[in-house]
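Note that one protein chain is taken out, while the other chains of the complex remain in position.
Chain naming follows the written order as A, B and C, and within any one chain the residues start at number 1.
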Amino acid sequence: MQAGFIGLGHMGAAMAGRLVAASHDVTVYNRDPQKRRPLVELGATEATSPADACRGPVVITMLADDAAVEQVALGPDGITQSLAVGGIHISMSTISIALARKLALAHKHAGQRFISAPVLGRPEAAAAGKLFIIAGGDTAALMTCKPLLDVIGQRTITISAEPCGANLAKLAINFLVASAIEALGESVALVGKGGLDRQAFIDLLTSTVLTAPAYKTYGDLIVHQRFSPAGFAAALGHKDIRLALGVAAELRVPMPLAGLLDERFLRLLARGGNDLDWAAIGGLAGLDAGDQRTALTVSAKK
Amino acid sequence: MQAGFIGLGHMGAAMAGRLVAASHDVTVYNRDPQKRRPLVELGATEATSPADACRGPVVITMLADDAAVEQVALGPDGITQSLAVGGIHISMSTISIALARKLALAHKHAGQRFISAPVLGRPEAAAAGKLFIIAGGDTAALMTCKPLLDVIGQRTITISAEPCGANLAKLAINFLVASAIEALGESVALVGKGGLDRQAFIDLLTSTVLTAPAYKTYGDLIVHQRFSPAGFAAALGHKDIRLALGVAAELRVPMPLAGLLDERFLRLLARGGNDLDWAAIGGLAGLDAGDQRTALTVSAKK
Amino acid sequence: MQAGFIGLGHMGAAMAGRLVAASHDVTVYNRDPQKRRPLVELGATEATSPADACRGPVVITMLADDAAVEQVALGPDGITQSLAVGGIHISMSTISIALARKLALAHKHAGQRFISAPVLGRPEAAAAGKLFIIAGGDTAALMTCKPLLDVIGQRTITISAEPCGANLAKLAINFLVASAIEALGESVALVGKGGLDRQAFIDLLTSTVLTAPAYKTYGDLIVHQRFSPAGFAAALGHKDIRLALGVAAELRVPMPLAGLLDERFLRLLARGGNDLDWAAIGGLAGLDAGDQRTALTVSAKK
Partner (left out) sequence: MQAGFIGLGHMGAAMAGRLVAASHDVTVYNRDPQKRRPLVELGATEATSPADACRGPVVITMLADDAAVEQVALGPDGITQSLAVGGIHISMSTISIALARKLALAHKHAGQRFISAPVLGRPEAAAAGKLFIIAGGDTAALMTCKPLLDVIGQRTITISAEPCGANLAKLAINFLVASAIEALGESVALVGKGGLDRQAFIDLLTSTVLTAPAYKTYGDLIVHQRFSPAGFAAALGHKDIRLALGVAAELRVPMPLAGLLDERFLRLLARGGNDLDWAAIGGLAGLDAGDQRTALTVSAKK
């Protein structure tokens, strides 16, 4: 199947790589030409502009934030202007509800179709095809894209006929995971200062009532203060919490825990922690409790 | 094996019932004689005082709070005065660190041994022998009690040679679960008001990144506002969060999320929600967002 | 002195009225012609468009929010396109730092001058000329406008040579006042449920350590639950807290108390409290504590 792929960061490169490996006919674009090369070596065709990646019936975007997606999709020579009538744009980035609505409308006006399909999982999962894909949009369009999505993720769950519904679900899930990180951070600080073995506590927790792999993954990162390199950067985590708070304000849903997370991320970023893993907010409670280990500071200074 | 069992509430009755069913020689006591009868019918011996339950080498307590445990263990004709030298008191209640320390000392002075062995799980799990037991205390004493603990729980994890270490771990785990409930409540309120199907969101969440059964259990309770009857009452949940905050203050570990939970529970109790399931704090976000369904209020008014 | 005045809400009408009464030559504009009339009757000249209000050397704007100011200043036939070279635009609305910067730049490019001069005080103070004016901008321009500002306020305090500095100070002060309201609300709920006379408590407080009139004003409103009609509407108060949080995020200043206020306002708005006085956030603690008086709900239902 022919598809364009725009955005070749940690996540995007792994996802596009899987499409190429599965023998799809993929045209890749990234603003930085250096990032296109590894994919071309794998067998992808190089595009030299976003428009260039819109030759086929489907184009996928996997970019860092709203601004980047808006530029690529709605800017001059962007997707809406370049994709064929009837073509499908699959946005897999974590973007705001507002932008998802705007894109849906713009593509509709251009006679194109728009699917939101944000993913759950870190780069390792992307490389292994183990991502989960949350999909929102028209059923027929989703069916058309199934061969592509099946290669990228282990499962696609359709949550809404509106594309933006998928983005809302993604933001809510990221909020839930960040909440778990904060709770892990505070509890590890407590039991650690109280004299228990931190790792033994995480093992106890994750072998009994909170068995989800996320608790194991983030519990271990917090216990060992391994916040660098980032699987998912704190700056992006903060962006997602602020997107969730933005939609909460619009819908008038008071979310005190989301407010607490916003403040935690801001504190981390003010320390220079942009590029740490978002698990690093789970190091703040230990820091406040007097834990002298220095990963948070040292990494922040790099 | 011969054992006394004091405290026959929802949890205690189920736990004692398993010991009887496993042919241990169990003497049961509860302040309310009515609660002793079902166990006696199953084959237990009835004790008419706490002292009366201390005839054998081991006595187990499973009571509602610090005050009850202190009264039974250290009061006139309490366990310290009644148990044989060398005897073992296994405290399975969720009590404060301070009381666990006090009990350990009192039993030591009386030539007895003390084990803290709080449990993880709700009444259904207790009845099915599926509890997890967090143990703290002397290895030899724990070994002696193994035949009893193996019947009560599916697994016993020793976290500390100090009895109070087990209580600290238990409090920290309950804090983590309450945090998950709050996060579920806020996210369900958000996606629900945003137009997604709440149950589909929980299914998505619990089949992807947060697969722990606790998320499924509490997510479902929140979506359907099934807060009554309580598996674990809000008043007890609040008690545990306050115990965690108490030890955090003593150890000087700032825990902002625990502070938020304290306020949520207090709000629920001020509405008359003492006897609702502690999952009901997860209904407050929906209430604030304008969800008109009335489980929180109606149940509270009963 | 000749001046245009755009925006004739509660505040603007009172301010423009003072200019007219002091014999300045004032041309007034409001989108709703009905609101122009009372001023015209007092002696003002009616403008039929924003451009029409830009005939003189100075134009003042006093509008509800960023969107309104941006439209009037930068939109087609807006102030930047209509004001003479060398002319001064005094923005007295509470707007974002970002918009203040944008306006400063736009006016500079147009050869005009821009002053930010947000005010402190409620409509009664505006009518009595008792407002305080926080000014930011070029000294010479401020000197030129002195005759106007002296009629509007009891005092003008220059806080910064950058216009946006005045907006930052205004947002910070509103945050401080909202914090005082929240603290009053929680303390009144506490002493009231504890059996003290709420009004006697406010009298005690405001005659001893917190003597500022704001504590008296808001303490009385909270004690008597007089939240309607609004002196300053909750929706506007929320807007200001969110503007403060926005600049805090940009500057990376974690402000947990501002986050709490954001959530309080959102809860109030979700109850339908947009048009209540912002003091109504001080009624939430009483509501949560079980205070049965109904001002918050009844007013909200109107």
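The rule we apply is simple: a contact is a pair of C-beta atoms (placed from the backbone, for glycine too) under 8 Å apart; a residue touches a chain by one contact, two chains touch by 3 or more.
Note that the structure is a prediction, hence the values are computed from the model and not measured.
Visitor: So which of C:Ala117, C:Met255 or C:Leu276 would be touching the chain we can't see?
Guide: C:Met255
Visitor: For the full complex, which residue in C:Glu186, C:Asp220 or C:Asp275 touches the chain that was left out?
Guide: Of these options, the touching residue for the absent chain is C:Glu186.
Visitor: Using the touch definition from the top, which of C:Gly17, C:Gly137 or C:Gly165 touches the missing chain?
Guide: Checking each option in C:Gly17, C:Gly137 or C:Gly165, the one touching the absent chain turns out to be C:Gly165.
Visitor: What is the set of subunit A residues that contact the non-displayed chain in the whole complex?
Guide: Missing-chain contacts on subunit A: residues 256, 267, 270-271, 288-290.
Visitor: Across the whole complex, list the residues on subunit C that are touched by the chain not included here.
Guide: 97, 120-121, 132, 134, 155, 157, 159-160, 162, 165, 168-169, 172-173, 175-177, 179-180, 182-184, 186-187, 189-191, 193-197, 200-201, 204-205, 207-215, 244, 247-248, 251-258, 260, 285, 288-290
Visitor: In the full complex, which bits of subunit B touch the chain not displayed? Write them out.
Guide: 242, 248-249, 252-256, 259-260, 262-264, 266-267, 269-270
Here, only the chains that are shown with their structure count from here on.
Visitor: Averaging over Cα atoms per chain, report the distance between subunit A and subunit C in Å.
Guide: Measuring from centre to centre gives 39 Å for this pair.
Visitor: CA centre of subunit B versus CA centre of subunit C: separation in Å?
Guide: 52
Visitor: Residues of subunit C that touch two or more other chains: which are they?
Guide: Residues 256, 267, 270 of subunit C each touch two or more of the other chains.
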